[in-house]
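Take a look at the following structure, please.
Complex shown without one protein chain; remaining protein chains in place.
Let's turn to chain A:
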Amino acid sequence: MAAITIENLGKTYTGGVSAVRGIDIDIRDGEFVVLVGPSGCGKSTLLRMIAGLEEITEGEVRIGERVVNRLEPAERDIAMVFQNYALYPHMSVRQNLSYGLKNRGTPKAEIARRVDEAARILEIGAYLDRKPRALSGGQRQRVAMGRAIVREPAAFLFDEPLSNLDAKLRVSMRGEIRALQKRLGTTSVYVTHDQLEAMTLADRLVVLRDGEVEQIGAPLEVYRRPVSTFVAEFIGSPAMNMLDGEVAGGTLRVGGASLPVGVAPGKVKVGMRAEDMRLAGLGETAIPARLAYVEELGAQRLGHFEVEGQRLIAAFPAEQALSDEIALTVDPSALHVFGADGRRID
């Protein structure tokens, strides 16, 4: 187990594509860090540089006390779970689990002990003599996890390990990964493009955008105080409403309403989470909205509205009746105000 320190890390692929640059992350010992961002933002590149599968072109990675830039993947004391599981198809499950230990000259008895232990934890004992092709997707996923844990490495690296599973299995495996990591206390770096997966798994989130870190923080911290419109719209479902507004003399005019704010005058973007929206009471500042359609989620219903030609989503209790013309409001404390450059200014 070890901390992972990433300093000013950059990668330029041969051919000149700059995939990531200027990355600084301090991952604490035992922490579960999730790298999240849209496809192509450089998550895999970053993870693969930590693993040693991709050459580092700038900066430094330290695992524990060692700078690992020049070390082979095998020497970094990490284990990785791949999106396609990367199980060795010609080996039985037991051989798959033993392979890494055998290569390191672990005594036979110790290998057997660790494999049996992993099989017990992951409940794959019944398939130890099967080949991977005779397993279901979920079982393969477990074997891939098993291959990582038998090694007892300093860190686990995950590259979208759940994206090949169906939705239901994904949710249950997510829980298992989290429980397993808590129990083993192994430092973990997990890559996903799924913000919900990121929110539910992470001790800390690292939101990446176009190869740079946009925000680092605990999931709720990022959710409650996104530093930019990019993070605000990426984290949370449904995505945060983003309306054009203007500040003059301490008053924000947005969607036909006036609200008091303490930011400098000028054009702004105003973010409002769907769950912070509610029907305006009598005498409250109101945003007049026209209902386009309603999405029923069971516990909630999502009203999709049009406000001054812009789209806005508000969440209501399931029994809430909605008329076509409606007055919405939001507490000033729940507003997220961003400058013209998309940075948070409130």
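Everything below uses one rule, namely that a contact is a pair of C-beta atoms (placed from the backbone, for glycine too) under 8 Å apart; a residue touches a chain by one contact, two chains touch by 3 or more; residues count from 1.
The rule is short, and it goes like this: contacts and distances are computed from a predicted model.
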Query - The complex's invisible chain, by UniProt name, from "Energy-coupling factor transporter transmembrane protein EcfT 1", "succinate dehydrogenase", "sn-glycerol-3-phosphate transport system permease protein UgpA" or "Cytochrome bd-I ubiquinol oxidase subunit 2 apoprotein" - result: "sn-glycerol-3-phosphate transport system permease protein UgpA"
Report summary line: Contact with the hidden chain, among A:Ala19, A:Val34, A:Ala51 or A:Leu135, goes to A:Ala51
Query raised in the report: From the list A:Pro89, A:Pro107 or A:Gly281, which touches the chain that is not on show?
Result: A:Pro89
Query raised in the report: For chain A, which residues reach the chain that was dropped from this view?
Result: 51-53, 72-74, 78-80, 82-84, 86, 88-91, 99-100, 103-104, 131, 147, 151
